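Quick notes on the structure that follows.
In this view, the complex is presented without one of its protein chains, the others remaining in place.
Order as written gives the chain letters A and B; numbering starts at 1 within each chain.
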């Protein structure tokens, strides 16, 4: 198992490097100068040139890249062109709401999806129909529309949760943190819930149809024991894989929800930075997102391997 | 035997299906801690939504400081502007001893929060810092005009100008009037973490959350506490970038006052429209009046034809609901002293006259031109293009976002959209529009009649004589027709009348002292 993890890590490291390179040069291709954006429409070309010099933007792209990469290796992603804040600080601050949202949503969809999928596969009939309905409905509703609906019902008409904003877990405690995240998490989870529930349903149905399950049933193993000790683990493998994928999509999907719920997350930060040509933040953000994707894939691989011995051998 | 552990943890994952119920139980404590307004403790605190972004440093002279929003609570301006008049504040009186010299008399009882004293030296230090640091955009014109400063005594300073600028006292009531501690200004990182001013509030660094809220608490040692101009003990700015999110926050009681998009209706909120505030400014399109790119535009008749060809009233209704006021090619609002009925009669929608003028200039069959637009105003540009097409002028709209500045500066385009704040001072706004070095005046065209009238006006000591000259300058500028389809945009401020009453001024920024308790 340790060897497997090390092997996966060895693949991930060069991938990070490639992603870092691409993210840097991709951003370089965007037209427009950060200096011009900072100084506004009334700035003269001389002022723009001067600011570019002071920001180090007049150096050749390759020089800038080497500097950036050297810094990045030490955790220094430079400073925001617009606010002067260290990019790593800005990203770390923004990471908390985004991760809170994505992780809570993933836990919710995974938990609920597994239960729904299991119920659908085990009980069949009306339960199965109901799960398929709920799942399809969730997938069909656009998340921004659901967000608006949730805000209207649960924040305005029935003021149970705050309509917007974010509370830090560390400073303000679990209650406010969670209450600020309930609506965005619900809005974000609806789409993924169906996917995970359907995947879980298929996986459970497949596992339940296996001869070893029938053998266990036939030889008097209690149903709960069969489900939780034998079926759940095998059915979890494809579900974990899909969950990893939905987590990555979730990271992309938080952008619009962060806007609607005014969460100071990575999505909001990236959008603002793109609008203001704050390339240093954009580059750092792209790197963060890519690292997150690589990390999630790694976690999924390891989780799959620990659940399914066949993967380890390969 | 690692297997049972994994099974147990997966069971735990399944159990998290209960998280919704848990969260619902916690909801009550969450919502009670948020929501600055909502009726309880009225007069104690106010939450104002703003689009941000928050500057990460607190230097009012920083080039990034484009708005007074976050500075107002912690810095005092030399002069206040309310009820349409300048009011004494840090400066007790001001007087032009001659057209090129402004003398300010200052208070002697003000200290900054770091203990340093506010006096004539402090004013000089601030202005000198602003000149040296190349301060923010809006200050550029008037700073360049300062030729020297003389500290007469602790409470008196004389400011010498290269050219007369009667609007200077007004400027000191706006972004250019904030006084920071000279000691903090002199230190490299003095204003990096916290503001050091003399204002009515202190930054509450504990309650402030980067990128989310900026919270101010009352300055216990405020020198003007007895004037009761700042009724709220706590002022919170909630940074909300998305208009829908801001509206939701207001509707659910999280926000007490905010700037809204035209046409937004928030239940229980009152609205006030003003030519001051963040959204106020002028829009329309500049044209290359030198004819360098498109020769036709070098002909005044052609430019006038373009103004006759567009129905600005209709454009304003379509693009900005009822919050845009058509003006005749100059940044002068109907409320301004520089406005005249003669200006108001110019360029009423008349396509036939437009065609006639085009024909006189030899362009009966029209001509081709390009127009630069920013992405968010592309529809506005297309609407202008559509109306010009009716008189035979073929406009191709080019959208430029990030490279807008370079595109304009390249001088290769014949026209483009304008979106500019107004200072509210007729002289400065006209100067900004018709100066040979104005931003959109890439090929440095000259409107000598306008600029000479403005110079005369600046030197006039009598206010009515000065306003008369401004009126003439405005008409002269409008007849040059450098700008077409011009509209003055207004700010719509919505507020919860149980918490606050907002009375925006007729021009400039909406200051914190415009937010008062409901009567």
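Simple rule for what comes next: contacts are C-beta pairs under 8 Å (C-beta built on N, C-alpha and C of every residue); 3 or more make two chains touch, one makes a residue touch a chain.
The definition used in the following text is that contacts and distances are computed from a predicted model.
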Chain not displayed: protein name in its UniProt record ("Cytochrome d ubiquinol oxidase subunit II", "Oligopeptide/dipeptide transporter, C-terminal region", "Nitronate monooxygenase" or "Molybdopterin synthase catalytic subunit"): "Oligopeptide/dipeptide transporter, C-terminal region"
Per the touch definition above, residue among A:25, A:133 or A:212 touching the missing chain: A:212
Among A:84, A:222 or A:252, residue touching the chain not depicted: A:222
Residues from subunit A at the interface with the omitted partner, ascending: 210-212, 214-223, 225, 230, 233-234, 307-310, 313
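Keep in mind that, in the parts below, only the chains that are shown with their structure count from here on.
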Of subunit A, residues touching subunit B in the complex: 30-33, 36-43, 45, 47-48, 80, 82-85, 93-94, 104, 107-108, 110-112, 114-115, 148, 151, 155-156, 159-168, 171-172, 174-176, 178-182, 186, 228-229, 232-233, 236, 259-262, 264, 268-269, 271-272, 276-277, 306-307
In the complex with subunit A, residue positions of subunit B that touch it: 2-3, 6-7, 10-11, 13-17, 19-20, 22-24, 26-31, 33-35, 53-57, 63-64, 66, 134, 137, 140, 209-213, 238-242, 244-246, 248-249, 251-254, 401-406, 408-409, 419-420, 439
